[in-house]
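Each remark here refers to the structure printed beneath this line.
Showing just some of the chains, left in place.
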Amino acid sequence: MRHDHIISAKQLSRADIEAVLDHAADIAADPAAYADRHADTLLGMLFFEPSTRTKMSFTTAMKRLGGDIVDMGSVESSSVKKGESLADTVRVVEGYADALVLRHPMEGSAKMASEFVDVPLVNAGDGAGQHPTQTLLDLYTIRENAGFDDLTIGIMGDLKYGRTVHSLAHALTNVDAHQHFISPESLQLPRSVRYDLHQEGAEVREHTALEEILPELDVLYVTRIQRERFPDESEYRAVAGQYQIDTETLEAAKDDLTVMHPLPRVDEIAHDVDDTDYATYFEQAHNGVPVRMALLDLLLEAHQ
Amino acid sequence: MRHDHIISAKQLSRADIEAVLDHAADIAADPAAYADRHADTLLGMLFFEPSTRTKMSFTTAMKRLGGDIVDMGSVESSSVKKGESLADTVRVVEGYADALVLRHPMEGSAKMASEFVDVPLVNAGDGAGQHPTQTLLDLYTIRENAGFDDLTIGIMGDLKYGRTVHSLAHALTNVDAHQHFISPESLQLPRSVRYDLHQEGAEVREHTALEEILPELDVLYVTRIQRERFPDESEYRAVAGQYQIDTETLEAAKDDLTVMHPLPRVDEIAHDVDDTDYATYFEQAHNGVPVRMALLDLLLEAHQ
């Protein structure tokens, strides 16, 4: 893999993706072997909006590689409040760190910021844009649990606004998965995403009910349907209730179905699923560490 | 000592307590010997309410053992705001860390959370519930300065609402201390605590004036009387003023009296006491480091 910055999962070829996942698997198999790999490395953390989970996961990844972080802290306490531009902020912080992680509410901000710095920059989410490390950890979890060969995956919930879902769908096309999208009509894939997927040669089918397709699935990826998307509470409840799963729902599934969720969940997956072999969402969250360790290691090695 | 989680001081036998305090004393005597003891260990910090002092002390303890922390940051910036349950949060963070420290406003939360994780969890305060490491550092400070043999201790101030005080009282019963409680009538020990202490065989006496008992004390543990407990300012001032100490008050005390306070203080202890040999409250705060180092070391060793 040879990239200076990781801005979007789309920039990664299938070979790039396999390289990251293979390296992540090696790391997960023997993390102690990597404990001093980047002992004097500082990772600059620029989180312009809160994202505890992603921040903790990157922090853990860097520290598990022997390095450390330098954190900008919250925007409220930063120079941004004094009117500093993103370009200036990243150029200053570049002087403190050997690589940067950027989370920013504005789509395209990671790409723009990367043009001002010489150290590797990883996009940790830019508004409605990309969040490539989430996609990589999703792919890693899928590959470890179901494999990419002849993979049939269902993606359910809010497919309209979910950045996670759009990124994942593009990447799954890359590995020739059979993709099923399950959602209420009002939250179906945006036309533009559907169009792009078709252009890329994706095999895509859409459903409004999980039961139509559940028995065929190797992986069911559940996302949250947000209350704010609906004009009133009763409409939300009526719709959301149809896209919640519990152990009863899963009786119709294959025995080795893998259930994933990007978390946090609210009530899309009942707690009785947690103790079944289907439940892979906590493992999925934990996989963020070896995947981000792998990505940071590859970027830092390539940059030296 | 063999515990998976440290939820309450009550779970610790006298032998457990002595083991922690002995180990803390060893560490305090030669901290450099422990500087690399847990070099690749990450401690997950889950503070659902602010507590700077406790957080800094645990952070220092982990770093003085050669390890590092992964911090959730403030609740405002976390997944909790999106409606995530505590059980989900700890199961995710368990994937990042080798042990967890939890501070949460809800009584019983630490016990509940501990049931969802496999790594050791230490309760750093759960609302009106327990705060076992505060109790341990108090005991350490008492043992180092006055010893447990034939110990006479006075605990003064807000005995009604003070979690610190209730925990300490139970632990002191364990070491057969003669306990004197000094407070205004409106802030006396709750009936339930007094009842429990009697059941445990504690030797307890209550006073409304410090002068009644001061000359007999080996240790005087002062706590803050909070303004909010009183209907009006004048009543507060009248009461609080009687439970403040200065060098003049202490003329009636033994020469080797140890004055403690969990800090922060406001005006319960006059600043002229700071320069006397009585003042042990800053040392007490500092003792949190070796005590928490000892506890983390014992937990991590037992967990391996």
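So that you can tell them apart, the chains are marked A and B in the order they are listed, and the count of residues begins at 1 in each.
Everything below uses one rule, namely that a residue touches a chain if its C-beta (ideal position, glycine included) is under 8 Å from a C-beta of that chain, and two chains touch if they have at least 3 such contacts.
Treat the numbers as computed from the prediction; the structure is a model and nothing was measured.
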| item | value |
| --- | --- |
| Total identical subunits in the assembly as filed, 2 in place | 3 |
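By our rule, only the chains that are shown with their structure count from here on.
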| item | value |
| --- | --- |
| Length of the line joining the C-alpha centres of subunit A and subunit B, rounded to whole Å | 41 |
| Footprint of subunit A on subunit B - complex, ascending | 39-40, 42, 44, 68, 70-73, 76-79, 82-84, 87-88, 91-97 |
| Subunit A - residues contacting subunit B, complex | 32, 35, 50-53, 55-57, 59-60, 63-64, 68, 74, 263-266, 271, 282-283, 285-286, 288-289 |
